[in-house]
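Handing you this structure, nothing more for now.
Coming up: subunit A.
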Amino acid sequence: MEKVLLKGNEIIGEAAIRSGCKLFFGYPITPSTEVIEYLSANLPSQGGTVLQAEDEIGAINMCYGAACTGNRVLTASSSPGISLKQEGISYAAAVELPMVLVNVNRCGPGLGGLGPAQSDYFQSTKGGGHGDYRLIVLAPSKAQELYDYTMEAFDLADRYRNPVMVHTDGFLGQTMEPVVLKDRPEAPEVDQSWVVNGCKGREKRILASYSLTNEVGEENNLHWEKKYKEIEEKEQRWESFHTEDAEYLLVSFGTTGRICKSTVLNARKKGIKLGLIRPITLWPFPVKGIRPLVDQLKGIVTVELNTGQMIEDVKLAAECKVPIHLYRRQGGMLPTEDEILAYLEDIFQPDGSGEVHE
Partner candidate 1 sequence: MKKVFERTKGLSDAHFTFCPGCTHGTIMRLIAEVMEELNIIEDTIGVSPVGCAGFCQDFFTCDFVGAAHGRAQAVATGIKRSLPDKMVFTYQGDGDIAAIGTQHAIHSAARGERITSIMVNNAIYGMTGGQMAPTTLEGMKTTTSPFGRDPVSAGMPMDFPKIIANIPGAVYVASVSVDSPKNINKAKKAIKKAFQVQQAGLGFALVSILSTCPTNWGMSPVDSLDWLRENMLPIYELGVLKEIEEVKNL
Partner candidate 2 sequence: MPKAIVLEKYCKSCSLCVEICPMKIMAISEKTNEKGYFVATCVDQEKCTGCTLCATVCPDVAIEVYK
């Protein structure tokens, strides 16, 4: 298999091409721009279409239109651009359109900065736009995962007829790392009996999310809820790192999830039984990864690049049975593995009596 050195954002583009993505609609925004640049250079020769839209609103609604026809479609943007797309994402969720969205997070709020951040966690995992819907959200932590998860995102989108977001940041997007260009995995057989492509030989179809009848509205919500519950049941994913005997646990995803691995190894050298749960799906949140560990744990630290967003899901997963603290950097800053460990030692005094100091 081919091994190449590419920027993170370019890897997303390559993975999309190799996933059979036929259309890309986007609007340039740092630090996601290399996705549209890479695809502009490489998708048309594969028979695909890249269109630079008038704005992010246009781009997401073009994705919506293209997804209605059953072809694989991608858009990529960064935080303020993703905010602009929210209305369209809500419509896509309501019509149950498979599509892949990439958010190369900026730090915010407002125009914010370009450094790595996870400040859009709530937006990505709690719906984001109006109404009551969920996106499947995948959080890669290195180049190979950018490639693998992007490919998987297309399959998940098709399987559940739901938009899937790849949640990354400028650090991953801009870093060059080697990546193995694996072949496209066996794509699941998907039902396309809903697509709109001209009604030759069949009844006309309408793909729309409009309902003025409350009874129908509730039926729709129950239908979506059932799907979301199925996804929560089947698709929770996480990486466990030294958790078997862990007394203390870090929970961290993406760029910080990667840094936390070094923290775990350093802690182990000092005799601290530290483990890591790295959520791969931010939604559905990997409750199944965390809950079985609760009884063996003395404390949890979530490491995030925001004011503490994922910590809420960790508390729910641990049912607040363990003290849970947040270590966070913001504004585009990254923590070092040592400062994370220092915080954990300060909060939990793991070398002391073994008791938890609140």
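Selection rule, in plain terms: all candidates are chains of the complex that A comes from, given by their letters.
Here, a residue touches a chain if its C-beta (ideal position, glycine included) is under 8 Å from a C-beta of that chain, and two chains touch if they have at least 3 such contacts; residues count from 1.
On a predicted model such as this, the values are computed, not experimentally measured, just so you know.
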item: Complex member in contact with subunit A (any copy), out of 1 or 2; value: 1
item: Subunit A residues within the candidate 1 interface of the complex; value: 22-23, 25, 49, 51, 53-55, 57-59, 61-69, 71, 73, 87-88, 91, 95, 196-201, 204-210
